[in-house]
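Below you will find the structure I want to go over with you.
A single protein chain has been omitted from the complex, and every remaining protein chain is retained in its original position.
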Amino acid sequence: MSLDFSVLARFEHALFLGLMTTLQLTAVCILLGCSLGFLVGLARTSRSKALRFVSGIYVEFFRGTPVLIQLFWIFFCLPLILGVELTNFVSGVVALTLYMGAITSETFRASLNSIGPEQVDACVALGLPRRVQVTSVVLPQAVLRAVPTLLSNCVSLFKESALVSAVGMADLMFVGQNISNNTARPVEVLTIVALIYFVIAFPLTRGVTLVEARILKKLAI
Amino acid sequence: MNYTFDFNAVSFAPLLRGLVVSLELTAAANIIGIVAGFGLALLLMSPYRLVRTPFMLFVEFFRCTPAIVQIVWIFYCVPMLFDVFLDPITVGIMALGLNLTAFNAEAYRASIQAVPKEQLDAGIALGLNPLQRVLYIVFPTAFRASVPVLLTNGIVIFQQSALVAIVAIADLMYEGKSLATETYRPIETFTIVALIYFAVSFPVTQIVGLLERGRQLLAS
Partner (left out) sequence: MTMSFSLPLVKMQALHKSYGDGAVQVLKGIDIEMKPGDRVVVIGPSGGGKSTLLRVMMGLEQIDSGSVSFDGKAYISSEGRGRKTVIDTNVRRSIGMVFQHYTLFPHLSVIQNLILAPCKVRGEARATAENRARTLLERFGLGAKAKAYPAQLSGGQKQRVAIARALMLDPKLMLFDEVTSALDPELVSEVEQVIMQLASQNMPMMIVTHDMWFAKNIASRVIFCAGGVVVEDGPPEQVLGSPKEERTREFIDRVFHIKQ
């Protein structure tokens, strides 16, 4: 069989729009998801048993079920519960933010826990009140330590974003599948789609090791 | 909220059928992933760049693209490229198996490289030859270290297996979606499907947690 990549020339713009949708969705969910994850991470390490329990259930559930079912649930069930129609963009954002919140909360929880008790001892020895201890000593270090893993989380989110095609949102995967069906040339189209995802995700994963080497080495955090 | 709950509408038979398919896919993918992943890891650590690079690209490709893209690609393109007919289950096993192989290869590689150099030095000092060092020092340590990651990856594949529903393979997800659309009861159906996935995944993640805590205790 012959490969003909020139078919793609007609669809450059469509693919570009699909990619933009994917990137926008990913960017929004990264921001919302990391913020949510940070709060949940704090809740998981808090002294309140109730907070720890509730946040624990949320995290275990979103990490222990396929993202696809989460997406379907939000897309099909949430409108029924809330009584309003949700666009697939909103459904996608809600589902992916909740997922991102769960995985980043684990990242933050690990980094918060990795700050040794000696740091707290030093704070007590200096008479720093708990508020200062947390804001000036613990949190900055926790955030810095979390950065490499957070970057990995972002790449994971970018990959999972392809699932919104299953609820009809016109992201890169959806557009690619449509073109592939229209032109009956799945090899060329899907290969290009895969390459586009790869070209974005691969440098980011390599970037993680760079970040770890540079920033964390400098601060020996 | 205008919705009458009716959990009786959810008939478990098709869901259980789907679950069996999901579990079969997961088991097959894990067998492939655990065995082939190890072989791939060894290739990744070969001293020859000509050997390392292509396999490294293979691994990176599976790690840096969405699983759904991989599944759809194999589903549509492999029959076309190689002029074969593949039944859907085989496609599913191939896609999930290759994906897991790539991730497991990384896990094996990391755990082999994590064997402390001092232990190897001690092996040399005791007069063990290279093969003995690999068999008695590297393997046991690396394998024990990689078990938690292999289990975790195995359960991730179970969740990724839900994606084969998109290419109409009749797994748990597919049966769930069909049932939800037939009965017009998405909330009950999807909730139960989610709970089934959770019920399978959660115990395994707890076991992994116990294993890791046990190893930390042993190490200290």
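Should a chain be cited, it is by its letter among A and B, assigned in written order, with residues numbered from 1 in that chain.
Here, contacts are C-beta pairs under 8 Å (C-beta built on N, C-alpha and C of every residue); 3 or more make two chains touch, one makes a residue touch a chain.
Predicted model, so just to flag it, every value in this text is computed and none were measured.
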Among shown chains, those touching the left-out chain: A
Residue, one of A:7, A:137 or A:208, that touches the chain absent here: A:137
Identified contact with the non-displayed chain, of A:57, A:81 or A:126: A:126
Contact footprint on chain A, counting only the chain that is left out: 118-119, 121-122, 124-129, 132, 136-137, 140-141, 144, 217-221
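In this text, only the chains that are shown with their structure count from here on.
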Chain B-facing residues of chain A, complex: 1, 60-61, 63-70, 72-73, 76-77, 80-83, 155, 159-163, 165-166, 173, 177, 180, 186-187, 190-191, 193-194, 197-198, 201-202, 205
Parts of chain B lying in touch with chain A, wherever the complex brings them together: 1-3, 60-61, 63-70, 72-73, 76-77, 80-81, 83, 159-163, 165-166, 173, 176-177, 180, 186-187, 190-191, 193-194, 197-198, 201-202, 205
